[in-house]
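Have a look at this one before I ask anything.
In this view, the complex is presented without one of its protein chains, the others remaining in place.
Just so it is clear, A, B and C label the chains in written order, and each chain counts residues from 1 on its own.
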Amino acid sequence: MDFMQILALVIPAAIYAAAPLILTGLGGLFSERSGVVNIGLEGLMVIGAFTGIVVTLTLEGMGFGGSSVWLAMLAAVMIGAAFSLFHAVASITFRADQIVSGVALNFLAVGLSVFLIRLMYGKGQTDYIRNRIYRFDVPVLSDIPIIGPLFFSNVYITSYIAILFAIVVYFVVFYTPFGLRLRSVGEHPMAADTMGINVVRMRYIGVMLSGAFAGLGGAVFAVTVSGNFSGTTIVGQGFMALAALIFGKWNPLGVLGAALFFGLAQALSITGAQIPLLANVPSVFLLTAPYVLTILALAGFVGRAEGPKAIGKPYVKGSR
Amino acid sequence: MKKLLPKNKLISLAVPLIAVLLGILIGAIVMLFTGYNPVLGYSALLAGIFSDTYYIGETIRTMTPLILSGLAVAFAFRTGLFNIGVEGQVIVGWLASVYVGIVLELPKLIHLPVAILAGALAGALWGFIPGILKARFQVHEVIVTIMMNYIALYTANYLIRAFLLVPGERTEAISKSASLASPFLQSLTDYSRLHYGFIVALLGCVVMWFILWKTSKGFELRAVGFNQHASQYSGMNVKKNIVLAMVISGGFAGVAGAMEGLGTYGYMSILSGFTGVGFDGIAVALLGANTGVGVLLASFLFGGLQIGALNMQSKAGVPVELIDIVIALIIFFVASSYIIRWVMNRIKKEGI
Amino acid sequence: MSYVIEMNNIRKEFPGIVANDNITLQVKKGEVHALLGENGAGKSTLMNVLFGLYQPEQGEIVVRGEKVKITDPNVANNLGIGMVHQHFMLVDKFTVTENIILGNEPKKFGRINIKKAAKEVEEISNRYGLKVDPYAKIENISVGMQQRVEILKTLYRGADILILDEPTAVLTPQEIQELISIMKTLVNEGKSIILITHKLKEIMAVCDRCTVIRRGKGIGTVDVSDTNPDKLAAMMVGREVNFSVEKGPANPKETVLRIKNLTVNDSRGVTAVNNLSLDLKAGEIIGLAGVDGNGQSELIEAITGLRKAESGIVSLNGKDVTNFKPRKVTESGLGHIPEDRHKHGLVLDFTIGENIVLQTYYHKPYSKNGILNHHEIYKKARSLIEDFDVRTPSEYTLARALSGGNQQKAIIAREVDRSPDFLIAAQPTRGLDVGAIESIHRRLVMERDKGRAVLLMSLELDEILNVSDRIAVMYEGEIVDIVDADQTNERELGLLMAGGKKEKEGKAR
Partner (left out) sequence: AGEEAPATDEEAAPGGGAVEATDFTVGMVTDVGGIDDKSFNQSSWEGLSLFGSEFGLEEGTDYRYLQSGDMAEFEPNLRTLVREDVDLVWGIGFLMEDAIRTIAQQVEDAQLAIVDSVVADEDGVPLANVANITFKEHEGSFLVGVAAGLQTTGNKVGFIGGVEGSLIKKFENGFKAGVKAVNPDAEVIVQYAESFNNPDRGSQIANTMYSQGADIIYHAAGDTGNGLFTEAINRARNGENVWAIGVDRDQHEEGVFGDDGQSVTLTSMVKRVDRAVYLVSERTMNGDFPGGEVLEFGLDDEAVGIAPSQDNMSEEALQAVQDYQAQIQGGDISVPQTDEEYEEYLSSL
């Protein structure tokens, strides 16, 4: 393989692998920027993937054909948001430890979704969906030399959607009143309160947005990558998204970059075995590369990642 | 004030109990709505824990690594750290203990402790890395430990495959001299896989309590966990203590892995995914309020539910996932203890 | 005369405590009304009720003659009530403008119109003489400027009733002067101010009337022109208070602390202490005066081993302790009451007992061979609680649950009890009421008389003048002069603190 070929293989694969992480990471960003830690991203992705597949299968059965996946993703957004209420109620209203509540959410998501799958289909995993989201070459753009094959050929539309979302979220968080209020609630909820901002409401919105985005992330994973749902469809992607969030320093564009970086490392770990230079490297090095690189990056040039100041603490009016 | 104290203690005890009851109750409602008979389901579950010495043996065996991984998480919590990396530390501890169990030839009295120690050291090493990164570079331990889990999984698989593989996708069995397995305990429990590891786990609870509350090192570790600035001001070496805390936490986790390697299995397989022992440890620690006794009780609950669920599936047809739901709900209610306390106080007030 | 604010018979309870018990407060339009009371008297609580953060159990609030229900800060804002909290309500990572417009953002095409906002902020700040940089981040500006931002926040919302809760506790004398003139401007504009402060001098300087509360109960309201500090203090604590610290002449002996040509950098790597030398003798108190940020904190951190000295020597009892680890310095005879009691002084989630042995837990009898002896630890704690009058339910209580003054007493008990030859007291009375201050000052003098060397760092000139024997004034990392306390006055010190001796002009920052 020549270098261009390798790039043409690795870069689209990286973007493709990154899309669910980007979306989920953005979800985590909303929650954590509002001051609520969200370890439950993994569980929310599980619910999203579950919804994505079950709804697609059902709609396919009803003859919706190609539009099934899109409707399913929409459903995943809503169910994800609804499911995140579990975390919101526990950690905001009931003042539960946010990490604990997130852990519980993860357990619940896997248990509940597989339980329901058994109930609905009588078995531990679903069938494969018929109408997936498939790759395409962007007309015209894919013919541009170099850039075309790298960024506009063999792409999933969902990858573009994810990247677009990252930019939109960046704008929303840093340039709109909503963003300012969201961040203020995560940094100093009492200050926000004295300025007439409803801290509890903002945090609910933050957590539910995280559910919506992580649900979408899970659904995207399911309809592009896995094609069916079982208890092992989502294993660790939510945690990787969390890592991308921290790695990206709670900044939407940072999340985008971190997720792409993870995607690239992952793509290399798979493709590397067939790249002449890397072929003789024991596979373990390539397999662990994304994780090792992340650690090195954090220790080396990214340095201290400082989260929103009030993160993890329930807001109790009038406490000091 | 004095008079209130026992009452408060009572509430503290009642909260986890109520949480467990609520979790089980909602589990029953779920069963009812999904067409299963909750009475049948739960009696099968209970029977699957208590009805036979075999089940009791299996429950204790399941508890053993859970206790230790729970202690690992709890220890880190107590020192202000969140060790999500217990899973990875369990894996490397498992591998190291098995390796020592295979390659060394020593009398049991030495071999067994050395093998357990090897597990502890490997886990400790795996905890050392996030510890030193946190201490030196202020890298968030949560991500590093998540990453370390994957590294442990792939590395252990690679090492087994490259150096230790025998047919069956696993390492060869450890020598008898390194084994925790006990024909006596097995025959006592109708061939369950109960092994002497549970003694190690019980010791673990004592060790954790002792280190944290009885030693001056534990004093430092807790102080650093609560307030690094004050600890530094009072002359403690904050960095060293962070590293030490992660090392000890990892050590507990490594021993949990050794329990699997030297006790339950006697070898290590190539893992197709995480063992779950580490992640369950998070739940166990939380439910156990990060105390030794609490961890012990919580892992009994978790171990029992997991073993009983098998019987529930086979006898009452209820999918094992129901138990995951129940466990999740229990964690949820424990975490929301504020609301339970609030309701209890309300009831009490109105009652008077 | 009509009142702009009337709080009638307000009662507010917290679990186990009545913070406000039937308090009445009436504020006239255009006046500065002081609210005076000991720590924990219930001042902040009363103001939080007025601002809508707490709901009173009983009582009514009348604003401009109309009975109102202030259910949350939004209602208060709409009524023209603004509050500057005792602990600043500012988001560190936001800019000045962002903090001011939060919740009330001007918009343009869905995005915040930050330019317009900044211009408005500038306008208001010019109008009232509240100098701020609209684009500066809060974490990078001085406490004084942060305070101005807080005031601007209320003005931006059009408040004409301002509540200032202990605004001067964190300010330098210069900043206090500025604030006082700002308050005067505001009142001239027709605004009304409720001012909470522990400093009677300030009340005398700006306030028209003063309401005193004690232990949650209203004691009365007086015209400031009819009263004096002694009377106010007596009203507040219910007995006579002696302001001047009773102390005999110092009896200095051998040199305990010797600092030679010390240079220290601050966290950003800029020189904060510049070639500084200072000697401190047993049996004397040196006051370290200076405007905040002139290297005092860095100097103390360098002495105590918390910060690296770039060059120079610190020696304690003749032993070179430069760049020793904190523990080594402590063991060489240092006691240190740190500036920030919550950050450095205490582990808030430890019990009082554990905090009492924070410096000594590894010693006999508190531990032996690495094993703690809880019996000894709590025995010690009990005796110190007794000796230092720390008000706590028990030695097993978490430090977090104690009031600020009692937390401070616990720290002092711990540090003094080790009988260090050299005691640093950094801002030991910040935020405390006169009663507490009195006892702490007495304790410092007691230590001096026992033959200890005491270095007292404070931003309060009163405190420096009353307690010290000699006063070292720091300016831009150097000691510009050392004067005898009984031969100087506030005016002279103020000049020195502004760099006067070196004939430098301009602001001290």
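Quick note on the criterion: a residue touches a chain if its C-beta (ideal position, glycine included) is under 8 Å from a C-beta of that chain, and two chains touch if they have at least 3 such contacts.
The structure presented is a predicted model; accordingly, all values stated were derived computationally and were not measured.
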List the neighbours, among the chains on screen, of the chain that has been left out.
A, B
Pick from B:45, B:164, B:320 or B:335: which residue touches the chain that isn't shown?
B:320
Hidden-chain contact residue, picked from the options B:40, B:202 or B:310
B:310
May I ask you to list the residues on subunit B that touch the chain which is not drawn?
54, 58, 62, 154, 157, 161, 165, 167-170, 186, 190-191, 193, 264-265, 267, 269-270, 272-273, 275-276, 307, 310-311, 313-314, 317, 320
On subunit A, residues whose C-beta touches the chain left out of the figure
1, 5, 8-9, 13, 17, 123-125, 128, 130, 132, 134-137, 225-228, 232, 267, 270-271, 273-274, 283, 287
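Everything below uses one rule, namely that only the chains that are shown with their structure count from here on.
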Would you indicate which pair of chains has the most C-beta pairs in contact?
A-B
Averaged over CA atoms, how far is the centre of subunit A from the centre of subunit B? Could you give it in whole Å?
28
Based only on mean CA positions, could you tell me how far subunit A sits from subunit C in angstrom?
46
Approximately how many whole Å separate the CA-defined centres of subunit B and subunit C?
46
Note the residues in subunit B that touch 2 or more other chains, in rising order.
none
Residues of subunit A touching at least two other chains:
none
Okay, in this complex, where on subunit B does subunit C touch?
1, 213-220, 222-223, 226-227, 229-237
Flag every residue of subunit A that touches subunit B in the complex, lowest number first.
86, 90-91, 93-97, 99-101, 103-108, 110-112, 114-115, 118-119, 231-232, 235-236, 239-240, 242-243, 246-247, 282-284, 287-288, 290-292, 294-295, 298-299, 303-305
In the complex, subunit C touches subunit B at residues 304, 306, 325-328, 330, 336, 338, 340, 343-350, 354, 358-359, 361-362, 366-367, 370-372, 393
